[in-house]
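Every protein chain except one is present and positioned as in the full complex.
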Amino acid sequence: MRHLLDICDFSEVELNELIATAEDIIVNPAKYSEKCKGKKLATLFFESSTRTRLSFEAAMYELGGHVLGFSSASSSSTTKGESVGDTIRVTGYYADIIAMRHPYAGAPLAAIQKTKVPIINAGDGEHCHPTQTLADLLTIHREKGTLENLTIGLCGDLKYGRTVHSLIAAMARYKGTKFIFISPNELKIPDYIKKTTLKTTNTPWEETDSIEDAIPKLDILYMTRVQGERFLDKAEYERLKNSYIISTDKLQTAKSDLAILHPLPRVNEISVKVDDDPRACYFKQVENGKYIRMALILKLLNEKNYESPISQNKKLINVYKCTNHNCITTITQEIDQIFEVLDEEQGIYCCEYCKKCEVKI
Amino acid sequence: MRHLLDICDFSEVELNELIATAEDIIVNPAKYSEKCKGKKLATLFFESSTRTRLSFEAAMYELGGHVLGFSSASSSSTTKGESVGDTIRVTGYYADIIAMRHPYAGAPLAAIQKTKVPIINAGDGEHCHPTQTLADLLTIHREKGTLENLTIGLCGDLKYGRTVHSLIAAMARYKGTKFIFISPNELKIPDYIKKTTLKTTNTPWEETDSIEDAIPKLDILYMTRVQGERFLDKAEYERLKNSYIISTDKLQTAKSDLAILHPLPRVNEISVKVDDDPRACYFKQVENGKYIRMALILKLLNEKNYESPISQNKKLINVYKCTNHNCITTITQEIDQIFEVLDEEQGIYCCEYCKKCEVKI
Partner (left out) sequence: MRHLLDICDFSEVELNELIATAEDIIVNPAKYSEKCKGKKLATLFFESSTRTRLSFEAAMYELGGHVLGFSSASSSSTTKGESVGDTIRVTGYYADIIAMRHPYAGAPLAAIQKTKVPIINAGDGEHCHPTQTLADLLTIHREKGTLENLTIGLCGDLKYGRTVHSLIAAMARYKGTKFIFISPNELKIPDYIKKTTLKTTNTPWEETDSIEDAIPKLDILYMTRVQGERFLDKAEYERLKNSYIISTDKLQTAKSDLAILHPLPRVNEISVKVDDDPRACYFKQVENGKYIRMALILKLLNEKNYESPISQNKKLINVYKCTNHNCITTITQEIDQIFEVLDEEQGIYCCEYCKKCEVKI
């Protein structure tokens, strides 16, 4: 069986195939309108989201299928103390495929240990949000005709922004990618991303706190929201939230074929006046999100017999306990604690669920 | 493209056509059961409602379509600070038509500035609720065989009741309409309705605080709930809420073909014993609500190429700022403030979103 937990679960070839399917759906929607007849998608949103949930629902309807689920944890049995593993296993008797969003990192990894149906990670706490990245990739491909040789500026909250981290992981695999990281000092890209993804792929990058300096060099500008709910210190949030705003003025030095992306929702980081600029692609991204999710649902339902290659990484089972308060293992009883080697030489392992908690042996 | 924001968006001819379509649906449901095959309705309820939301859902299913959406603001991205305009624009990529309810007046007017699909106002704060009025009109037409020459009593909360205001606006356009307004002094019909709608249409009206006096004269009795959520002073609410209750006793002097309507939900303003009286039409109204919404969905989907006539009214753009705390403009950044002429001679303009805030130039 096949799941999508992290964008890196798919190879570059697979990503290209997904994009090709989505582009075929856009051209020939009728060909796909009954592909999921009689199938059911469960949207289990333990944390609310308009865009992602409605996008999955629209995708399933356009494939001719049904949708069931819940839109907040308070409408689920979680309030009665049920583990996410049990909720997912149960839902597997009601649906053929599950898209889940959860406030805790690694919840989908806990879920696939129990499920009999494919799981799609629709966002897991601070960890990642791979279907947003799929929408980003389809948008870049449709706008640029390629995923290669692009200079990509990422702006805003690069520290906490999970869509940023996933997009880096995905684009670093493509030939000729160059990143420019634009953020205030407090929200800089984490060091581990530089040390792992960027280093192993030899991807060049620059860092700056000035949108103005960066903008003329960019093929893609990926804006993100400074998310209030990720800050412990509300005063710091108030000080920073308006730092990085895109206006029509700032775009005057940009390339004429720049593509501006944003995972949405936005608050005020892009002026609504920019919406009418042909370089604004964030609403196209929304539409692309629906099409790539259609392609994803089809792929996962078609790969029921897929056998995951056994990971060659060294693992420690129930030796260390994760200390990240956002990790699913901290709220679930009777779950295996799994640490995977991160750096063999230095003896560093990290929690396989949240990828945050590290131990040195 | 065509929207329904206010009952006055439709001409008398259009209202009659809608009623005719609904009556045809009632007689020939099978003819319509696949009319919306493959189409999607989004029900975006930023404020909860059972009746209206389920009525739209049932309507879309009986047309063979799909439904997606949310049933409260807490399940939407609004909690992340997204503007209603963005939410609506995004939803336009997932659905072919949108029915929205919002706690702020004028939210649908903000929405149509961004949308690529038809918008139906399913209730916007203190402003209006036109699909309830459509249900009222269909019910009156089915019970009386006409919309002309009727004496209509409106009882209860005539000050805040948006369904009352919309029904007055609609029925004042029909020949021979006469209104009797029945309410305690504190909840009387607002003066501006007398000065505008009733004056320009030359519709006769009476005002009384006695149900007993009014009831023998009526063809239609439109009861409304004294709504707790509209009162700032809870003590005043407690004192007034039981003032105007319909019982089997009070109906003894009524005409034998009186039709009693109520937008529901009721609390205790109509005794349940009245439910068995053949003059009780409020549950028929519920069923009619579904049929007229089917007719409305069909009409709006068929008028994708409709071009709104350009309003000849004078407008002031971004000159004055609306001060009505229930107006959508007070919570939305980067929205045009639009004031429209209300009284040319006296130089009075009012906010086009909420129709409440007035300025004199």
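When the chains are written out, they are named A and B in that same order, and each has its own residue count from 1.
Keep this in mind: a contact is a pair of C-beta atoms (placed from the backbone, for glycine too) under 8 Å apart; a residue touches a chain by one contact, two chains touch by 3 or more.
Worth saying up front: this structure is predicted, and the values here are computed from it rather than measured.
Listed residues B:11, B:28, B:113 or B:268: the one in touch with the omitted chain is B:268.
As for the chain not pictured, it touches subunit A at residues 38, 40, 42, 66, 68-71, 74-83, 85-87, 89-91, 93-95, 333-334. In the full complex, subunit B touches the hidden chain at residues 33, 48-51, 54-55, 57-58, 61, 67, 71-72, 225, 227-229, 264-268, 271-273, 283, 286-287, 290.
The criterion applied here is as follows: only the chains that are shown with their structure count from here on.
Remark: subunit A and subunit B have CA centroids separated by 41 Å (rounded to whole angstrom).
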